[in-house]
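Quick one: structure below, then a few questions.
Of the protein chains in this complex, one is absent; all others appear in place.
Chain naming follows the written order as A, B and C, and within any one chain the residues start at number 1.
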Amino acid sequence: MARVFFPEHLTQHTNGIRELDADVSSFRELLQVLERRFPGIESRIVGKVAVAIDGDIIHDPFLDPIASDSEVYFLHRIEGG
Amino acid sequence: MSRIHVDTTINGVATEFLCEPQQSLLEVLREELKLTGTKEGCATGDCGACSVTVDGRLVCSCLVLGAEAQGRKIGTVEGIADGDKLHPIQQKFLEHAALQCGICTPGLMVATKALLDANPDPTEEEIRYYLAGNLCRCTGYDKIIRAVQDAAQTMRGA
Amino acid sequence: MQSFAYEAPATLKGALAILKDHRKRKCRAQVLAGGTDLLVQMRTVNTAPRTIVDVKRLDETNELKFGPKKTFVGAAIPGVVLCAQKKLNQRHPGLVESIDLIGSSQILGRATLGGNLCNASPAGDTIPALIANGGVCVIASPRGKRELPVEKFVVGVQKNALKSDEILLGIRFDAPKPRTGDAYLRFIPRTEMDIAVAGAGVSVTLDKSGVCKAARVAIGAVAPTALLVPKAAKALIGTKLDAEALDAAAAAASEAAKPIDDKRGTVVFRKKIVGVLVKRAAAIAAERAKGKQR
Partner (left out) sequence: MSEARDFRVVGTRPIRPDGVDKVTGRANFGADFSLPGMLYAQVLRSPHAHARIVSIDTKKAAKMPGVFAVVTGADFPRVGSEEITGGEGAGDYRDLATNIMARDKALYHGHAVAAVAAVSPAVAADALAAIKVKYKVLTPVMDLDAAMADDATLIDETLFTAGLPEKPAKPSNVAAVMEMKRGDVEKGFAQADVVVEGTYRTPTVHQGYIEPHACVATINQGGQATVWCCTQGHFDVRSASAKVLGMNVSDIRVIPSEIGGGFGGKTTIYGEPVAILLSKKSGRPIKLVMTRDEVFRASGPASATKCVVKIGAKRDGTITAMSAWLGYEAGAFKGSSMAPGAMCIFAPYNVPNFLIRGHDVLVNKPKVAAYRAPGAPQSMYACESLLDELARKLDIDPIDLRMKNAVEEGCQAAYGPKFNAIGFKQCLEAAKRHPNYTKALGPGEGRGVAAGFWFNAGMQSSAEIHINEDGTVTVIEGNPDIGGSRASMALMAAEELGVPYERVRVQVADTESAGYTNVTGGSRVTFATGMAVIHAARDIIAQCKQRAAATWGVDAEMVDWQDGKVIPKPGVNAELKPLTLADIAKGSPRTGGPLLGRASLNARGAGAGFSVNMAHVKVDTETGKVDVLGFTAIQDAGKAIHPSYVEGQMQGGAVQGLGWALNEEYVYNADGVMQNAGFLDYRMPVASDMPMIDTQIIEVANPTHPYGVRGVGEVPIVAPLAAAANAVRDATGVRIHDLPLSPPRVLEALDAARS
């Protein structure tokens, strides 16, 4: 099961849950799982936050694979100057 | 407003132009003569991007009236290279990566040439003070100073 | 309505005629020397059309004379030329320092002593040095020539004593007496390219035993005009310019300063700094005076 972590500002949409386990093999599946559990959260994620899968930060992930021992973090998008 | 007819020499070429009385030499070079190598960074004489020489003297062309060019000899960045051969200053700036964005570079070419023409063997401090009027926001000046030192050495050797 | 015009007369007569004519017609004419202040102001604070009268092509404003008793410096000679003058450096090194500080190499390629003086900025670097050296303005008008000490020439913030038909030809100095030294220091936050937050010009004359016989202390950027501070000079005269004397002069200068708070400095800061500058400049001037002892 991959471990998924939410930043403070997303916990408002996860009923306060800060982390959870998800049995998924791609970010696409994770989004589906999360939307089913927390309706509306997808709109708070897609295009709004960046995602780190096993330490690699990605803007707008989708098909990116998630392993059973992966750690997935949501964070503010960073573009820089 | 009557435009003024000016006969001058730019980079060794006899040139004439018409300008407004209040028009700066910088505006004349860029807008009337399309010599856009000379850059405008501030138009108040504080950045040196518009450096040119008038009768061999280093000045900010934003603080010279076009009309003042009458009978003078103007030198701009376009006149630094010798035909298809780069000037040692240009070559050394390239070798030392002494430019990043490159907007201050034309002014530095002109100012550095004026410096080395007057003082072929300047100390680091002399270089830094002479070029204090040429703002560069990218390089932190380090590579610029080294390029000038190297160019000076090359020119002395040559 | 008047429109912009540019004139570069070849003779003083011609230049004065242009000014006289404009005065008569109540049109605006402005004398251009180096233009490093004029052009910026013309584009920002006062954009009104005018006739610009370039005096750089006149013999009188380009004259540079080092007589046995007197020195004359033409008003339109660019700083870069003056800084290279050996004789000027020997007679008035502090004045040359103040010219060298006017701005970048580019600015010094244009800026002139006359222009810096006529612009009459409270922070003009050469003005305290000119006053310390007892500079006298030589002024021409259709009515002839007149002279005016520098401290009387500057009458207010960016106001000088010239009438609209007058031209500043240059500055006259008496050759310094034996064992005389001068110095100018200013304070700026950077090392270059700034306007003085405070400035101090000091000239001292010593006797053979090293006692200060005469002194002039002038401070800049701490009042509407550069100030001559007799009290600071008095603190130096009769001493060997030791630490207490210098501190006393510094205190007098700080006391005389009437600065303002602005983007370049605070009242408190400027009053402190100007004292430090007077102290340091006096010490340098003293060293120079001793150097000229023999």
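Operating definition for what follows: a contact is a pair of C-beta atoms (placed from the backbone, for glycine too) under 8 Å apart; a residue touches a chain by one contact, two chains touch by 3 or more.
Since this is a predicted model, take the numbers as computed values, not measurements.
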item: Visible chains in contact with the missing one; value: A, B, C
item: On chain B, residues whose C-beta touches the chain left out of the figure; value: 20, 30, 34-44, 46-47, 49, 76-78, 80-81, 86, 90, 93-97, 99-106, 109, 124-125, 127-129, 131-145
item: Positions on chain A contacted by the hidden chain, ascending; value: 5, 7-9, 12, 47-48, 52-61, 64, 71, 73-81
item: Contact footprint on chain C, counting only the chain that is left out; value: 47, 187, 189-195, 197, 262-266, 268-269, 272-273, 276
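Quick note on the criterion: only the chains that are shown with their structure count from here on.
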item: CA centroid of chain A to CA centroid of chain B, Å; value: 55
item: Chain A and chain C: spacing of chain centres that average the CA atoms, whole Å; value: 69
item: Chain B and chain C, separation of their C-alpha mean positions in angstrom; value: 29
item: For chain A, residues that touch 2 or more chains besides their own; value: none
item: Multi-partner residues of chain B (at least 2 other chains); value: none
item: Parts of chain B lying in touch with chain C, wherever the complex brings them together; value: 1-2, 4, 20-22, 24, 43-46, 48, 51, 54, 57-60, 62-65, 67-68, 70, 111, 114-115, 129-134
item: Chain B-touching residues of chain C, taken from the complex the two chains share; value: 3-6, 8, 32, 35-36, 39-40, 42-44, 49, 52, 54, 56, 78, 80, 103-107, 109-110, 191-193
